[in-house]
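Excluded from the complex is one protein chain; the other protein chains are retained at their positions.
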Amino acid sequence: MSDDLYDPPDRPLEPTNVQPLDGMEASDAIRDEVRMDPSGGSVGAVTSGGLWRTVGREVVRKKSAIIGMALLSVLLLLAVFAPIIAPYPPDQVLFDEGVSPRDPPCIHLFGCPEDQPQHILGIDGNGRDYFARIVYGSRVSLLAAFAAVLFAVVWGTLIGLVSGFFGGWTDNVLMRIMDVLLSFPSLLLAIAVVTVLGPGLINSILAIAIVTIPQYARIVRSSVLSIREQEYVSADQALGVSRWRLLIHRIFPNTLTPLIVIATLGIATAVLEIASLSFLGLGVQPPTPEWGSMLAAERNQVFTAPHLVFFAGLMIMWNVLGFNLLGDGLRDAIDPRLGR
Amino acid sequence: MTVQASDDPILEISGLETYFFTRDGVVRAVDGVDLTVGKGEILGLVGESGCGKSVTSMSVLRLIQNPGEIVGGSIRFRGESLLDLSEKEMRAIRGDRISMIFQQPVGSLNPVFTAGSQIAEVYEIHEHMTSKESKARADEMLEKVGIPDAERRAKAYPHELSGGMAQRVMIAMALAADPELLIADEPTTALDVTIQAQIIDLMREIRDDLGTSIIIITHDLGVVAEIADRVAVMYAGEIVEEADTKTLFADPKHPYTKGLIGSIPVAGLRREWLDVIPGRVPNLIDLPTGCRFAPRCRAREEAGLTICTEQRPELRTVEGEHTVRCFLYQEEAR
Partner (left out) sequence: MTEPLVRITGLVKTYPVKGGAFQKVLGTVRAVDGVDLKIYQGEALGLVGESGCGKSTFGRAILRLEEPDAGSVVFDGEDVLQLSRKQLKQYRRDAQVVFQDPFGSLDPRTSVGDSIAEGPRVQGLSRKERGQRVGEVLELVGLEPYHANRYAHEFSGGQRQRIGIARALAVNPRFLVLDEPVSALDVSIQSQILNLLKQLQRELDLTLLFIAHDLSVVEHLCDRIAVMYLGRIVEIASRDDIFASPTHPYTEALLSAIPVPDPTVHRQRILLEGDLPSPLHPPTGCGFNTRCPIAQQGICDVHEPELRPVDDGSHKASCHLRTGDYQDLDRPLLAST
């Protein structure tokens, strides 16, 4: 055997009995897993396709993620198909129909007499169909939460990237500003911002966004700090890749994983904060339907018209739970892969 | 004073099967392994990543966790079946009668406790000593494993220790309760070569002075040649060859063993090209029928054997204590 000349590497003498998964030989992946994992390969084979496909596959296996997605799909449907689902426009006052404020629910299926107009969740304090307001409220909640988080993520990422990559004084200054923002309780700070800017949905979205930027900046910055030390970044440097391309093309995509998880969970928090601001009267202004403000409007009627309080609260909870479960599922799906 | 290996084996592993039940299939990490370790003997368990050597040692200490499970075979320690013991009984054995040291010494020590206290803990748990007594014994142990200025070092935290020092602390912990068997899983892989030499010497001393049997698991054939009395070579979950060290290196039989020995560059032995074993380790979920090494085996091709891909060879004796799992050495193959 030692007489042999150098043999071309990796060309097996004949095909092995291994059935390739998705066009790739799973043996290598198992071997890698086994090497990294002292249990000797308990993790299954990683299959081909980019990292996202693998993560996607993992996510749909997680019960929490599936439940989360189910909850959110319902909300999404409500939001998208609101005009069709809601029997009345959300701000239409219905006194001329003969209803009174805070009428209890009237569902014909459950015995409400036919001559009374059907209002599944009753009438709110201003004579509007409560169910319609709940349905339309989903639009505001989802959009507002998304917008706030999106704004925060974009700015937070920019700050984190620049801070982590360039270091030095830039890093110092930016991070101290972030520290200042972080030292306030977020809700109080949001209230302060809204007080300065004036109440309203847009302003409250802005306020919450500003308050959450530091969180994302920190996450991205720490990702950048660790990715910067990776050998594949050094390899690019050795190839002469410019610093900007390095940052945007090589480093940034690798910061996305933790970011996505935190952002998803962050939407849940944003929903709560929007609701809270609206509850305090600083967010959404009447007559826009929004669950938090709807809660506020009827908070004194807890015992006399509980349906007006309960369902708004339930929807907020539904929303938050959905995003939390999805975020958890995402995190679990990403984690084992993150080990690389 | 060298302790002679007596006839009474300390550890007898027979037909061990440890499988991992993953979503993608069953990983047959250890698939029918027989091993014996005599008293005062150093057994080298050699193989590359994924061959199952670490899983074998973890199985002995019953440290295999979900989704892994020991599904078959027996492990007898001093005649007692380890697989039948309760978890509580196993805990009494771990650290006391069978100890283990790991590859990454600094990472395997608890970062929030001092080195000395971690060794002392062994005495407190297994020998029920008071904290004062155990501290004194811990300092003694540190000296025994060659750490100078032991009393001061005992107060150091793992991150303050160098790799070699940390490995000695691990060895001290492992030996504290005077175990009969020490399992060393890649103990020198993460260490510099000069430190490695110290640790290998230390292990040999331990066997010589205390009579501890040692299983040393490694991929480094050089280490095994230095210290082991007998060597077992593992591939894809099976033992493919076993012999005493001199014989294994002088006359390796299995093509994998030969390939492995041939692929190591040896200082002072100049060769144009190193031997290469073509191909890759098989997928442990979807193993080929027949001999697991067959797809990569040049000798099979040269000998024109077809049985290798059809049947799985058994471990047979070639001469004396030398066993091989290969059809090249079995008459019925021709």
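Note that the chains take the letters A and B in the order they are written out, and that residue 1 is the start of every chain.
Definition applied: a residue touches a chain if its C-beta (ideal position, glycine included) is under 8 Å from a C-beta of that chain, and two chains touch if they have at least 3 such contacts.
These numbers were taken from a predicted model, which means no experiment stands behind them.
Q: Which one, B:Ala156, B:Ala177, B:Ile195 or B:Ile307, makes contact with the chain that was left out?
A: Checking each option in B:Ala156, B:Ala177, B:Ile195 or B:Ile307, the one touching the absent chain turns out to be B:Ile195.
Q: With respect to the chain omitted from the figure, which of B:Gly164, B:Gly211, B:Pro282 or B:Pro295 is a touching residue?
A: Of the listed residues, the one touching the omitted chain is B:Gly164.
Q: Would you mind spotting which of A:Leu181, A:Val241 or A:Leu321 touches the chain that isn't drawn?
A: The missing chain is touched by A:Val241.
Q: What subunit A residues would touch the chain not displayed?
A: Missing-chain contacts on subunit A: residues 6, 8-11, 24, 28-29, 31-32, 35, 46, 48-51, 230-232, 234-242, 250, 253-254, 340.
Q: Please output the residues of subunit B touching the missing chain, sorted low to high.
A: 48-49, 148, 162-165, 192-198, 200-201, 219-226, 245-246, 249-250, 259-268, 270-271, 273-277, 280
Quick note on the criterion: only the chains that are shown with their structure count from here on.
Q: If you average the CA atoms of subunit A and of subunit B, how many Å lie between those two points?
A: 47
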